[in-house]
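A protein chain is absent from this complex, but the other protein chains hold their places.
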Amino acid sequence: MAQAKSIDELTAAHKQVASALQSKFGRKFVESSTFRGELTYVVTPEDWHEALQYCRDAEELQFDRLDCLCGNHFPERAEAPLEVIANLVSIPYTTRVRVKTRLAEGQALPTVTDLWPSAGFDERETWEMYGIVFDGHPNLTRLLTVPDFEGFPLRKDFPLQGNVGGRIRWDFKGEI
Amino acid sequence: MGLKDAIKKATFFEILQGMSVTGKYAASKKVTIEYPKEKSIPFPRFRGSQALITNPETGELNCDACHLCETICPSQCITIESSEAADGTKSLDEFTIDMSRCIFCGFCEEVCPRAAIVMTANYELCTYDKRDFILTKEWLIANQVHAHKELKAR
Amino acid sequence: MTQFIFLIIKAAIIFFFCVGLAAMLIWGERKFAGWMQSRVGPNYAGPAGVLQTFGDLAKLIRKEDVIPDTVDRLVFRMAPYILWVPAAVTMALIPFGPMDARIFSWSTDLVVARFDAGIVLFLAMGSLAVYGIVFAGWSSNSKWSLMGALRSGAQMISYELSMGLSLVGVMILAGSMNFVTIVDYQAGAFWHWNFIPQIVGFMIFFIASIAELNRTPFDLPEAEQELVAGFMTEYTGMRWGIFMFSEYVNMIVMSAIMATLFFGGWQAPFESWNVVPGFVWLIIKMMFFIFMYMWIRWTVPRYRYNQLMDIGWKVMFPLALANLAITALIVTVK
Partner (left out) sequence: MSAPVEEHVEQPVSRPTLEELKERKEKSRQRVREDAEVLTVSMGPHHPSTHGVFRVDLDLDGEVIVATRPEIGNLHRGMEKLAEYRTYHQVIPLTDRLHYVASFAQNEGFCEAVEKLMGIEAPPRARFIRSMGHEMCRIANHLLWLGIHIMDFGAITFQQICFREREYMMDLWEMLCGARLTHSFCRIGGVAKDIPDGFEEKMRAAIETIPIRLREYDRLIRNNRIFLKRAKGIGIFTSEDCAAWRITGPALRAAGVERDLRKNEPFAAYPELDFEVAVEYDADVYARYLVRMREMYESCKIIAQCLDRMPDGPVLAEDAFHVIPAKKDVMRSSAAMIQDFVHVFRGPQVPPGEVYKAVETPHGELAFYIVSDGGPKPQRLRISTPCYYHCQATPALFEGEMLADIVGIFGSVDVCLGSCDR
């Protein structure tokens, strides 16, 4: 099991990231963990935009690219079943960090499209798949499914098979 | 731009160079094969349609109806019906593969502990009727003539 | 009266020659393209696939002729014919043998129309052909088709000009606009042909003719990759077939004009080779240019719209003018 220990270890660059983030946000982090050499921080929805902006702009972090923004659904967590996860990449330092926030049903989250334009599709997809509303998003509409799809397909209570949502109305005449 | 470049430009040098390449290909040997007349021979690992293998000596199916292939199949195209004799030995009643669902990943062959189901070299699977895509046990047993040589030896 | 009968016969021969050759060229181009792409090309219909065009023809005629609801029906139906009739008319100007040739006991000119303003008629007919494309694009009532038509119009205007100017050099040398006179001027061996003094004019004419024919690298009105076949997007069945066909008729005409004006027409490269009939030499020269058109088409990419305009106005037009001025100067000094 010696091998398993070493793969959880942080690299030097990531240690620096961890200390920088801890010193700035230390108390505001709801939770922080490392697993397989990856840093994960959980922030409150109120701190979401601020934390990501700091990650992008801070001189010693420079997470200049949003690699992936996605949602997740934990039905067993009653008070905050939804989660939004942002994976950031720093091209100059080649480091990665993961920032999460937990949301209650129906709780809105500020958009980060003003920081990274690439968050546009990601947030649209997160909205369509989980029903998480992003405040200030320029065009929060269905992206991958048909425009009149009903339900949020990636939630755990949405069945894999069957005819619940996504029926196709042939008389549909939306704006094209 | 030097004189050399100017001459090259005026004489369409690089376009003529390109035309020499296409012209060379026009004169060289063609690489295509005319499919219905001649057929490509698949390599020995080719994953074509499945076959059920029988024991050449006894003529019995290798299959034990263990349902491994049915379980691993990512597109759930295999259906197995088995029955149990009085002494507990299982036998295969019906073995169906829905070819319109099969994605030829080869997992069924890979997990099979008896080499009972194999992927063959048979790649000509077009039909005019959707119902022909449901491959029955008999079809699959007959299909073992297409099985790769090295598998037949095993 | 005999002359009239001869005229009818000659016209019929020229017409069917054009149609037949175009049919062969469709097969030829596909075969040649196949070879260049390391494949065999059409080879099922007939020996080596020569009957491929006729197979296509049978298929196209049997196909349903779809006319979309919103098109301008009259113009939509007219457009394919407008495209290829002018081209066929131009073919009448091409001399394919000596004048006053003796056939048994009669004597006739081996040209359909011995027309004094031949080059002008050719240019006029060339400009008419673009109406076919513009009509097709406009009447289709589709944005992509319309863009193809617009491009075609703009392209025609900018290339017709340098094309006409490049021919003026030939006119000055021969002192005539009659195709027959121009061919006679080039009599003798191949060093008397016009392409030697008029090499610049020939290059300009060749490039402009590619643009006139809408072939790669100037096939902007069609541009499969951008406009999805442009002006003929909405056409189906035989109407589409006529567009395809007229492209090849146009190609035959252009190559015939080029052979006549710059390469001595029906004359053999050496005088002693004149035992071979004139039309054979003409066909050989035409086939060479058609072959070049095909070869270029299957080798090079396509220009962009504004680059095409740049080349037309900033390179070809001044060059054609300069060529004209120099030719005029030399002829005057002589």
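For clarity, chains are labelled A, B and C in written order, and residue numbers in each chain start from 1.
As a convention for this text, a contact is a pair of C-beta atoms (placed from the backbone, for glycine too) under 8 Å apart; a residue touches a chain by one contact, two chains touch by 3 or more.
Please read all numbers here as calculations on a predicted model, not as lab measurements.
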- Query: Among the chains included here, which ones are touched by the excluded chain in the whole complex?
  - Reply: A, B, C
- Tell me where the left-out chain touches chain B, residue by residue. 9, 14-15, 17-18, 20-22, 24-25, 31, 42-47, 66, 68, 71-72, 74-75, 103-107, 109-115, 119
- Where the unshown chain meets chain A, residue by residue: 3-4, 7-8, 35-36, 38, 40, 64-68, 70, 72-73, 85, 87, 91, 94, 96, 98, 116-118, 120-121, 129, 142-145, 153-154, 158, 160, 176
- Message: For review purposes, identify every residue of chain C that touches the missing chain, sorted by number.
- Response: 33, 36-39, 143-144, 147, 216-217, 219-220, 223-226, 228, 298-307
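We take it that only the chains that are shown with their structure count from here on.
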- Query: Could you state the distance in Å from the CA-based centre of chain B to that of chain C?
  - Reply: 50
- Taking each chain's centre as the mean position of its Cα atoms, how many Å separate chain A from chain C? 62
- Name, in rising order, each residue of chain B that touches chain C in their complex. 15, 18-19, 21-23, 25-28, 30-32, 34
- Item | chain B-facing residues of chain C, complex | 32, 35-40, 43, 295-296, 298-300
